[in-house]
Each structure stands twice: as structure tokens, then as C-alpha cells.
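What you see is part of a larger complex, with each chain still in position.
Read from first to last, the chains carry the letters A, B and C; within each, the first residue is number 1.
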Amino acid sequence: MFIGEVIGSVIASRKTENMASLPLRIVRRISVDTTPGETYLVAVDVVGADNGEMVLVASGSPARQTHLTDARPCDAVIMAIVDTWQTHNQVQYTNAATD
Amino acid sequence: MFIGEVIGSVIASRKTENMASLPLRIVRRISVDTTPGETYLVAVDVVGADNGEMVLVASGSPARQTHLTDARPCDAVIMAIVDTWQTHNQVQYTNAATD
Amino acid sequence: MFIGEVIGSVIASRKTENMASLPLRIVRRISVDTTPGETYLVAVDVVGADNGEMVLVASGSPARQTHLTDARPCDAVIMAIVDTWQTHNQVQYTNAATD
């Protein structure tokens, strides 16, 4: 998984029927020291993340291993909202909502 | 998924029989601020996208999760035509046809 | 899929038994404007491509979705020989054999 920040949304009314009603969010990759990266992707959000929240994204075939994404052409899923992370015993980030 | 622009097509009459009649489109990766990227791939189009339209592409094993691509050697599928996307609450792109 | 040019072959007599007799070709990635790239891989050829021909390669798990590669440790397959491709309504390449 990688850590990302939810920065936007995609609306697509014309799509394969099995993707109907799945929320599509734009996620920017974030470094472990919270520096924003230059990599973006579109992921299905199955946990209800808000804009600006840090999330975990699972990619590839494992992205289908949720109730909402099973058997769908989905290659990236937001499967967790991050509360906090630490490296080398230092807190790098804490979600204000869970602070 | 990533956002891309349909820029062309590939014709291949000699191919594995289970790829017969699947339209092959050339898709250029697009940044979230609509800057064209330097990455291209060939994807099966299952939604009928036109040249110049912005689309979502699912890659890898999930690309087989549509009626048309099931059980086929297809590693990329256009599974949605984008109406609009926004980042940081600003609209970055709106499809003229749905404007 | 990506567009590549068949530039060579690999011979490997010692391999897992389920890869026996599958032709292994070296494919160089080609840009949409036909510029040769610096990326190479080895793919199983299930369509009988000749040296110098432009082909489509499917990678990852989908590479196993052909009769010859099913249930084999094959992560790249040549599944089509390209006749022609165009971008922005301009022909970029036409196979001399199908011209």
C-alpha cells in the first residue's frame, strides 16, 4: 500500500455498468515525511474519506478484495483512512479528526 | 486507475482469437492539471470513447473484469469516459459533450 | 498493452517443464511515433511474429490468458501483430506485409 492524500474527485456517467455508484477519488502520493509527491491516481473509495485526509491505497489485483470492488475493473482502492504514522519512533502525521 | 486522453487506434488482424473484435485504442496519460504526459499505452475500449475524450484506464489483472475482456490477454481497459474532475475544489476538466 | 518491436530470441533449455516449447522473443518498446525505446523484455510469442515486426504485448497476470500460456509462469505475451496504428488521425506505422 502507499500513503496518499485525497485531493479531488472524478465524475464519469458513462462507464461499465459494474462500476456504477462507486466513488472515484483522486489521490496524490505522499512521502513518509509528508512531502507531497508528483504521482496521482484515481481510486475507488470504500471507506468514505474526506478531501485532505491521508489514506492507504491498495493497487492491482488486491484492489478487488472488498465488498464494493469485487469482480470490478478497479485497480486501486482506498481501503483505510490513516490516523497517524511514525518512522524511527517519531510521529510524522496525525489526523486532526483523531488527534 | 489513471486519467488519459484517447489519441488514436491500433489495427491488428493477426492476434489471439480471444482478442477478436475488441477495439484497441492508444491512450496518453494526462496529469490532474490536464497537462499531457509522455506515457502511452494501448487499451481495450469497452465504453465507446471518441478521439480526444478523457477516460479512465484500469490496468493489470482488474482489466479483465468486464464482459468484453473476461478471460482475455488484456492488461488495460478503458472502463469510463470522464465527465469532469476537480482537485482542491477547483474544476480541472469538463467534457464539452456533457458541459 | 504496449507496442513493441521484435528484435531477437532467447534459448533456454533448462526451464520449468510447463514452459517447454514456448518461443521466447526479445521485444523493444516503441513510442507511438515509432521511436525505439530503451526498455526491453522477454515475451512468449503465441502469434508467430517475425523479427522486425511491431507487436502488442500484454503483461502481468493477463499474459496467461491464452491457450499456450495458461497456468504457466509467463508474465508477458505477444498477443497481436500490428498492421497499422494512427494518432491524431495520422498514420504512424503500417506493416509492410499488410500494406
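We take it that contacts are C-beta pairs under 8 Å (C-beta built on N, C-alpha and C of every residue); 3 or more make two chains touch, one makes a residue touch a chain.
Since the model is a prediction, treat every value here as computed from it, not as a measurement.
For this homomeric complex the structure file specifies 5 copies in total, of which 3 are displayed in place.
Keep this in mind: only the chains that are shown with their structure count from here on.
Shown here, the protein chains touch in a chain-like sequence that does not close on itself. Between chain A and chain C, the centres computed from C-alpha atoms are 33 Å apart.
A straight line joining the Cα centres of chain B and chain C is 21 Å long. Among the residues of chain C, those in touch with two or more other chains are 61.
Note for the complex: chain A touches chain B at residues 7-16, 18-19, 24, 26, 28, 40-43, 51, 60-61, 63-64, 71-76.
Note for the complex: chain C touches chain B at residues 1-3, 31-32, 46-48, 56, 58-67, 69, 77, 79-89, 92, 98.
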